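Yeah, one chain of the complex is gone here, protein chain that is, but the others are all in their spots.
Lettered A and B in written order, each chain numbered from 1.
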Amino acid sequence: MDRRYRFRRAKDRGMVVVTFLCTVAVLVPLFLVLGFLARTGVSALNWDFFTEIPGAAGEPGGGMANAIAGTILLITLAGAMGIPIGVLGGTYLSEYPSTRLSQVTRFTADVMNGIPSIVMGLFAYVLIVLPLRHFSALAGGVALGVMLIPTVVRTTEEIVRLVPQSVREASLALGIPTWKTTMRVVIPTAAAGIVTGIMVGLARIAGETAPLLFTAFGNRFWNWDILQPIAALPLQIFAYAISPFDDWHRQAWAGALVLVTIVLIVNIAARFAANRQVKLR
Amino acid sequence: MSIAGTRVPAASPPRSGDRPFQLLLAVMAAAVPVVIGAILVALIIAGWPAITQFGARFFVTSTWDPVARVFGVLPFMYGTVVSSSLALLIAVPLGLGVAIFLSELVPGWLRSPISFLVELLAAIPSVVIGLWGIFVLVPWVRTVLSPLLKSTLGFLPLFSGPPLGIGMLTAGLILAIMVVPFIVAVSTEVMRAVPRSQREAALALGATGWETTRTAVLPYARSGIVGAIFLALARALGETMAVTMVIGNVPQIKASLFAPAYTIPAVIANEFAEATSDIYVAALVYAGLVLFTVTVVVNALARLLVSRVARGPSLIRE
Partner (left out) sequence: MLKAFVRGAVAAVVLAALLGSAAPSGAQAITINGAGATFPFPLYSKWSQVYAGEKGVQINYQSIGSGGGIRQFMEKTVDFGATDGPMTDEQIGQAGGRVLHIPMVAGAVVPVYNVTGVAQGLNFTPDLLADIFLGKVTKWNDARLSRVNPNAALPSADIVVVHRSDGSGTTAIWVNYLSKVSAEWKTKVGEGTSVNWPTGLGGRGNEGVAGLVRQTPNTLGYVELAYALTNKMTFGNVRNKAGQFVRPTLSSTTKAMEGALASIPEDYRVFFTNPDGKDVYPVAGFTWILIYGDQSDPVKGKALAEFLWWATHDGQKYAPTLLYAPLPKPMVVRIERSLKSVTSKGAVVLP
């Protein structure tokens, strides 16, 4: 009896160790990647990196300024498309949750979140690049915007749903029409959470490369024309990473560091905001 | 009192702005299924020439010959399936282990930071992981892991051939790193949703901690965990950049994990902008259609399994 119990206890202790080791094993790549980024990327970060455009192949110097600007432009375009549809759609899901449309939309939004981003690129190519007859920032923005919609819809729905029913009822009791209640009372109350969800979605699409490969296409110069090809940070990182030039490799690391830093900051801020939201409930 | 099925109380009389506003919201919500439908239609139209020319043969032909204009998606399906399976083989046990650690064993104040760190792994863009893969993982696999596997298990056809560093094995490893956060996040949520009463009942019967987890928590959370696995699978199937950078880009079907391979997303990424004949483009879109269909099905299954058990909002939405 006693021996059997000791064996069971040993298994229990053993599993604690095993699961602890699993956790360590999973976190090791995270620190390896971040550590490598920090070490190699920092050495290539300089003022030039943020202000210069790419130089000639094989020659040192040049930077990724236009790629950073391009990424900002692309997520602005994507946001213009994805945020209104996402927020309003998510509000519908939360205010009228049991209609047929809601059920269908909720389901398809989750499915859409899992569609490979390269398929979104194909979609934008057929929809925008072919009719317009050239690559463009617009096509890249559409590809990213389409990815943003389901993310924003779902996070908006969840946040708006958390707004207490009493708030709505109080507003209606004061004679405010339903539509105004939703627009002026409910959504502003949920604004903080909605914005957090949007920021996380934007950070995610800012790092996407595959949908831009044959839509935004890349540009070695400054470009503010949305009907022309445009540079983007992840695209540039990819092009430099597979190049044979050591200087470009270092710049790829620097670009990766910048990208990851932005993504990390947004995610950390979102975590804090979510914690605060939970505490206020 | 509220209108059944809505969160909008019926206490107020309908005003002139209400219907148009509700319609606006509904239209926006409808955009989601409409867009998915549009993607499906666009893929079918653009891939039509290949669909009619190759039909079902596409799935069993292993030649991908742009010169002879013969296209078969079999090597890419093989590469996609094998690399994803390898990834799950590694990620599922590890991910479950972490989930058990986080949901059952770790004190409350430590849970949040650790799960946050795991989520961070998912937030790192694919191209950055691919960059790390080329310069750190590939040399390590070539100089450390492959020789180790070869010396111990080299008699298996799985580990035959020269270790190049790039190939199926590295692709599987890098996919495992990328999908493990999904397994951890969903499984942890699902396990924490198991009622305390279940655990307490097991403990009251004299079970150890591990036995409680094994008999009370895991079975209860089983469908959710399977859903998490499907989610991770869908992610692995569609992953493009990191895989392209480490898999070797050769459309072939070889038994060895050391051999280079090719996946559907990788071939589209590499060859789409350069396909020189219409049928070549259509073949790539057809392959994209296959990928789209499979990931939609797998995601739908995942969703059905998870939605039953998960609770509460989470910031990691696929």
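Simple rule for what comes next: contacts are C-beta pairs under 8 Å (C-beta built on N, C-alpha and C of every residue); 3 or more make two chains touch, one makes a residue touch a chain.
It should be emphasised that the depicted structure is a prediction, and the values quoted were computed from it without experimental measurement.
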So one chain is hidden, and I want to know which residue out of B:E189, B:E239 or B:E271 touches that hidden chain in the complete assembly. B:E271
Give the residue, chosen from B:A46, B:A87, B:L149 or B:I166, that touches the chain omitted from the document. B:I166
Determine which one of A:V16, A:V104 or A:V195 touches the chain that has been left out. A:V195
Suppose we count only contacts with the excluded chain; which residues of subunit A make the list? 50-51, 53-59, 65-66, 68-69, 72-73, 129-130, 133-135, 188, 191-192, 195-196, 198-199, 217-225, 228-229, 242-245, 273
Which parts of subunit B face the unshown chain closely enough to count as touching? 63-68, 134, 138-139, 142, 162, 164-166, 244, 248-250, 260, 262, 270-271, 273-276, 281
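Definition applied: only the chains that are shown with their structure count from here on.
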Counting only Cα atoms for the centres, state how far subunit A is from subunit B in Å. 17
Contact footprint of subunit B on subunit A as seen in their complex: 8-9, 11-12, 14-16, 18-23, 25-27, 29-30, 32-33, 36-37, 84-85, 88-99, 101-102, 104-105, 107-120, 122-123, 125-127, 146, 149-151, 153-155, 158-159, 161-162, 165, 168-169, 172-173, 175, 177-180, 182-183, 196-197, 200, 203-204, 206-210, 213-214, 234, 237-238, 241-242, 249, 252-253, 256, 259-260, 263-264, 267, 270-271, 274-275
Residues on subunit B engaged by subunit A in the complex (per definition of touch): 4-9, 11-12, 14-15, 17-18, 20-22, 24-26, 28-33, 35-36, 38-39, 42-43, 45-46, 93-98, 100-102, 105, 112, 114, 116-121, 123-132, 134-136, 177, 180-181, 184, 208-211, 213, 231, 234-235, 237-241, 245, 265, 268-269, 272-273, 285, 288, 291-292, 295-296, 298-300, 302-303, 313, 315, 317-318
